[in-house]
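Missing here is one protein chain; the remaining ones are kept as they sit in the complex.
Let's turn to subunit A:
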Amino acid sequence: MVACGAGEEREEAPAEGSTVGVTDDSVTIGAHFPLTGVAAPGYSEIPSGHQAYYDFVNANGGVHGRQIEFIVRDDAYNPTNTSQVTNELVLSDEIFAMVAGLGTATHSAVVDFLNGEEVPDLFVSSGSLQWGDAPADRPYTFGWQTDYESEGKIIGQWVAENMPDAKVGLFLQDDDFGRDGEKGARQFIEDQIVEVQRYQSGNTDVAPQIAALQAAGADVILGFNVPSYTALSQLTALRLNYKPTWFYSNVGSDPALVGSLLARFSEGAVTDGSRLLDGVLTTEYIPGVDAPDNPWMKLWQRVWDEHGGEGELTNYRVYGMSQAYTFVQALQAAGQDLTREGIVAAIEEHGGGFEGPALAPFRFSADSHMGISGMQVVRLQGGVGEELTPVLVTDIGDAPIEEDDSAAEDAPPDSGIPDQPAG
């Protein structure tokens, strides 16, 4: 076995930028989404938004002459499946980049693999901090939506300023989502919090939690929960005749979805579900279907009418299109000679200046891969959000919260396709 030294002859990886998934006239990207299973309602619509916008861009000549090919694989919201389909996307489909893979648990199963394989992992569909707060460890991963901690801070400050005497109860999902949100909120309302209740995802009985909040005398409840638990907490509070002011984080407040869930969970007793949410406070970071006159919404409607599949334009599809818009900007910024390293560098260098539907600017830089930096507080009325604050911008940690309406003024170009100069 002296000849074991044969190992020395093994090839080294080429030092130049990787162009896997890129040809002269196409670029192939992919993502994992729950298309079947419990998480599919709602979330499975996001990739159809992506696809519609890429079709729209492709019909107008693509980016730098390249057509965008988007491959979606179903992981049924199960991290084991996420690993398998990501293997398929990276090793078999040979995608250039993962764009908008969805879910905190699911995506954390593949984030280290993607970084190990040096595949750009752009604009993860989850507000967890881990996609952006350690770019040195995960240089290829970028967040997109406002992270839960920043959202918690903005919500906490608003409550401290506008309801200084309120007794606050927290209703939290028992994972990073709830924990990050709580951490942010506590910076401002530590001494106002009278009760903290957590629920386990999957356990549909939240009566003990709501009753404990009621017993503690909480008159404002901050909910960091998913839409089905918005519906469950509303129904439970109705049954307990408990009428606090509700403040749900963005994730849990889509009026259309919560309304339909309310009708289903109450077995028809609640017919106009979205009316039940009247007066509920929440946050927004991109314009949604409740604002049909917004120029971005007009663009999304046009794209959906021309290239969409079955069904109506929903907030989930708007979310997908908004992400797709950011990805097209990143492709443009990366220039004609597209490489994996190049697009990462382009987002770090120019991402902070991307003008898009987001109400607040991105935080992308070499030191941070966090996404949208802020949001505004709104009150739901008849399924429509009424603005209560200007756009509030902040960052994780003890960064201050500032008013910054600059990005909210961005309007889409007439062509509907961004015009980001190549860096």
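Note that contacts are C-beta pairs under 8 Å (C-beta built on N, C-alpha and C of every residue); 3 or more make two chains touch, one makes a residue touch a chain; residues count from 1.
Everything below uses one rule, namely that contacts and distances are computed from a predicted model.
Missing from the rendering is one chain, named in UniProt as "Branched-chain amino acid ABC transporter permease" (options: "Transcriptional regulator", "Branched-chain amino acid ABC transporter permease", "Oxidoreductase" or "Molybdopterin converting factor subunit 1"). Of the options A:D175, A:D278 or A:E387, the residue whose C-beta touches the omitted chain is A:D175. Between the chain not shown and the residues A:V27, A:V57, A:A109 or A:M370, the one that touches is A:A109. Within the set A:D74, A:E182, A:E195 or A:D290, the residue that contacts the chain not displayed is A:D74.
Residues 1, 3-4, 6-7, 10-11, 35-36, 40, 44, 47-48, 51, 72-74, 77-80, 82-84, 87-88, 90-92, 104-106, 108-110, 112-113, 116, 173-176, 200-201, 309 of subunit A touch the missing chain (whole complex, contact as defined above).
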